[in-house]
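Left out: one protein chain. Kept in place: all the others.
Naming follows writing order (A, B and C), and every chain is counted from residue 1.
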Amino acid sequence: MITTPALAPPWSTTEWLNTPEPLTLERLRGRVVLLHAFQMLCPGCVSRGIPQAQRVAELFADAPLTVVGLHTVFEHHAAMRVESLRAFLHEYRVRFPVGVDAPDPGGEDIPQTMRAYGMRGTPTTVLIDARGRLRRQVFGAHDDLLLGRELQTLLLEATSNQEERSTAAPPGVGCDDAGCALPGTGG
Amino acid sequence: MITTPALAPPWSTTEWLNTPEPLTLERLRGRVVLLHAFQMLCPGCVSRGIPQAQRVAELFADAPLTVVGLHTVFEHHAAMRVESLRAFLHEYRVRFPVGVDAPDPGGEDIPQTMRAYGMRGTPTTVLIDARGRLRRQVFGAHDDLLLGRELQTLLLEATSNQEERSTAAPPGVGCDDAGCALPGTGG
Amino acid sequence: MITTPALAPPWSTTEWLNTPEPLTLERLRGRVVLLHAFQMLCPGCVSRGIPQAQRVAELFADAPLTVVGLHTVFEHHAAMRVESLRAFLHEYRVRFPVGVDAPDPGGEDIPQTMRAYGMRGTPTTVLIDARGRLRRQVFGAHDDLLLGRELQTLLLEATSNQEERSTAAPPGVGCDDAGCALPGTGG
Partner (left out) sequence: MITTPALAPPWSTTEWLNTPEPLTLERLRGRVVLLHAFQMLCPGCVSRGIPQAQRVAELFADAPLTVVGLHTVFEHHAAMRVESLRAFLHEYRVRFPVGVDAPDPGGEDIPQTMRAYGMRGTPTTVLIDARGRLRRQVFGAHDDLLLGRELQTLLLEATSNQEERSTAAPPGVGCDDAGCALPGTGG
């Protein structure tokens, strides 16, 4: 049975860094979103997850894609307060916006957004399409080749949606001395 | 000015390994082709290019994609004869088909296919779409995220072409406990 | 001009983790000491310095060598308090003793031990011989081959000192099916 993908749950946050104002899924509608859930003291996040999210932000800078971090602390809460996170982002040169997941109102360890998405731990990579639908959720290390592939599926859908609404010209395809460019890769 | 991509030049080879019969672009029509041009004594090919091509072959095994190696020797010809190449492929566990680029009939160093594609050295990664057109040619190391993105562009085109000819059903999209699957990623 | 190496300055600390009681250079006399000065939010420490110190602790477990960490916070003080450090050591599985460098009494950023050693930043690797003398201080990444070489110089000196005081038997040297053992390498 094929199910229609559901809308991604809204984000519950207490604070945002690297952005003048809070981000919401509604405000990002029309763009593909890579949500990277991490903890600043999670070794796999630091060595692999965050660097991957940073490279996506750089390499897809020309595309309608936004990389968003989510600090989903579910252990050692006192060790990872927002002043520590702020220094962490500074030292690791993380430039993308990062929201702080809101603590559980009942005092449980798992914060609200992490629970709403049913995440199993950190790092978790979530892909949300331009219509705000949850399309992919991966716990742990994710292969660059597959991630690049999945992002392009969503980006082409987003472009296709736009074209249906506008008078679409076919995307340019060109060859020069350096090679031949695919649509949407800039080179 | 936007140019229409040209057909990829045919391959001129003297021998094929890892395949019962020679491959040609005509026989691969309908499939996306990643052509990896290398030399067995090229350090950048051994450390990065060939491993990347191997991972593409594994990770895209479910897709209409064929990875093809091309041994484009343009220096140290005596050092890289076919018996050395055969041992190399065995030791490095390269399983995809590899053609041996045909030497220049005039005795020049650069072999025929390498010249026809205007390659600047090894490794070179060439992407050819399902209609046999040359769409991308990259000399040197190529980023996994970008390669995954570019391959998916061509794979979705290939699928779209097929659907136009058949009675196309929308691709299945599903979520389960492990996450939510994008079309064509099997995961 | 050749100078006699001076005694390493004493350590000024406010707290110790991973050890039931504080460590001092006096108590470590007779053992070679690798002092690894780091900050928990220093990327070079996390990716290279601390893993190297951990490998030294494991690979030289049979030798009269003690690996000691020193948390020398000189920026983002509020972000790296001891409760954050404790969680960091837990998550990164750092088992060796770690002292917290005492803050400057005058309120300057650089803590006391860091200043006493004239360290230029983190990570800094300090080698102290069995007589408590400062023998090597390296700022930044340090090559494993050179570090192994330097440690063995100090270890052989330490052994030689002991032998002079005892009735020294020559260290055993043996070959077996697995190979031939150097003194002090256990294999």
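Basically, a contact is a pair of C-beta atoms (placed from the backbone, for glycine too) under 8 Å apart; a residue touches a chain by one contact, two chains touch by 3 or more.
Keep in mind that what you see is a predicted model, and the values were worked out from it rather than measured.
For the chain excluded from display, the touched partners among the shown chains of the whole complex are B, C. Only one of the listed residues, C:H36, C:H71, C:R86 or C:R135, touches the absent chain: C:R135. In the complete assembly, the contact with the undisplayed chain comes from C:V56, out of C:L23, C:A37 or C:V56.
Among the residues C:V68, C:V94, C:M114 or C:L147, only C:L147 touches the chain that is left out of the figure. Between the chain not shown and the residues B:A6, B:A61 or B:A79, the one that touches is B:A79.
Listed by residue number, the positions of chain B touching the unshown chain are 41-43, 46-47, 75-76, 78-80, 83-84, 86-88, 90-92. With the whole complex as reference, residues 1-6, 55-56, 59-60, 127, 134-138, 143-156, 172-175, 179-185 of chain C touch the missing chain.
By definition in this document, only the chains that are shown with their structure count from here on.
Under the stated contact rule, the graph of chain-to-chain touches is a line, running from one end chain to the other without closing. Summary of the copy comparison: rotating chain A onto chain B for the best CA superposition needs 180 degrees, to the nearest 5. Here the chain at the heart of the structure, going by C-alpha means, is A.
Distance between Cα centroids is largest for the pairing of chain C with B.
At the interface between chain A and chain C, two copies of one sequence, more than half of the residue numbers in use are shared by both copies. Computed from the mean C-alpha positions, the centre of chain B lies at a distance of 50 Å from the centre of chain C.
Averaged Cα coordinates give chain A a centre that lies 40 Å from the centre of chain C.
Shared interface positions of chain B, defined as residues touching 2 or more other chains, are absent.
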